[in-house]
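Shown here is a partial selection of chains from the complex, left in place.
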Amino acid sequence: MSLFSLAARVYWEDTDGGGIVYYANYLRFLERARTEWLRSLGHSQQELAQTPGILFAVAGLSIEYRRPARLDDELTITCEPRADRATVMHFAQRIYRAAADEPVDDRRRELLVEAEVRVVCVAARTLKPKRLPDFLVAALALERS
Amino acid sequence: MSLFSLAARVYWEDTDGGGIVYYANYLRFLERARTEWLRSLGHSQQELAQTPGILFAVAGLSIEYRRPARLDDELTITCEPRADRATVMHFAQRIYRAAADEPVDDRRRELLVEAEVRVVCVAARTLKPKRLPDFLVAALALERS
């Protein structure tokens, strides 16, 4: 299984008066990585909202803040998805302080954040749970093998 | 004409690593005041998006940052609307450092931000310009008199 990862930079918009990234804003970085993982499978959320008419809603998450990220830091956000039930995906995600071109398994990278995110596939119109589309079921099966 | 004003508090989410409110976030305070002015006329934007099917889109703005707001500051955001053309409203807006219960014309209040915001009424479906609804035309006429 290859771990999906995304690089991002910390800008002023992400920080707060404590000089570090505001605790809610790490969730934005986590979401970007999940979105780019989906795009890496060939699908955008705009398109999936049209056909087959689905959205992904975060149902719950837990997050541990290990070390603060600061202005100008280069972050690597990782994303390990797995299917849970027919309508639910789990993502184990981490944020490291690390340049994008460093190997993702470099042990010198500093772990900043660890999170578990539960995402439900819902019908775009009704927001009711709906089965994951086949391309996701296939991708998540591959992840597992 | 009575000047509309809204009180708001500065929280961590509004600040950046410089210890002051992030420059984009003043636009959130300005929008809250415009929304509450509209609500003071008896209308919410959710409801207007349904009937008669209109949204308000900011078409342009200019803003001057006089002094920075800081964590825990109490702000007063003012809002002076006027009609421009059949489809456009202008808002002269100011943000003061001031407790909500201080008189709005208190000269000791510190002026932090001044802005001019141009808002277009558009059809919710097509996003094309649409005439302002009658209740707004009436309210804006009152403002002028």
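As written, the chain order gives the labels A and B, with residue 1 at the start of each chain.
The working rule: a residue touches a chain if its C-beta (ideal position, glycine included) is under 8 Å from a C-beta of that chain, and two chains touch if they have at least 3 such contacts.
A quick note: this is a predicted structure, and the numbers were derived from the prediction, not measured.
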With 2 copies placed, total copies in this complex
4
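What we mean here is this: only the chains that are shown with their structure count from here on.
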Averaging C-alpha coordinates per chain, one finds the centres of chain A and chain B separated by a number of Å equal to 34
Touching chain B in the complex, chain A uses residues 12-13, 15-20, 22, 24, 70-71
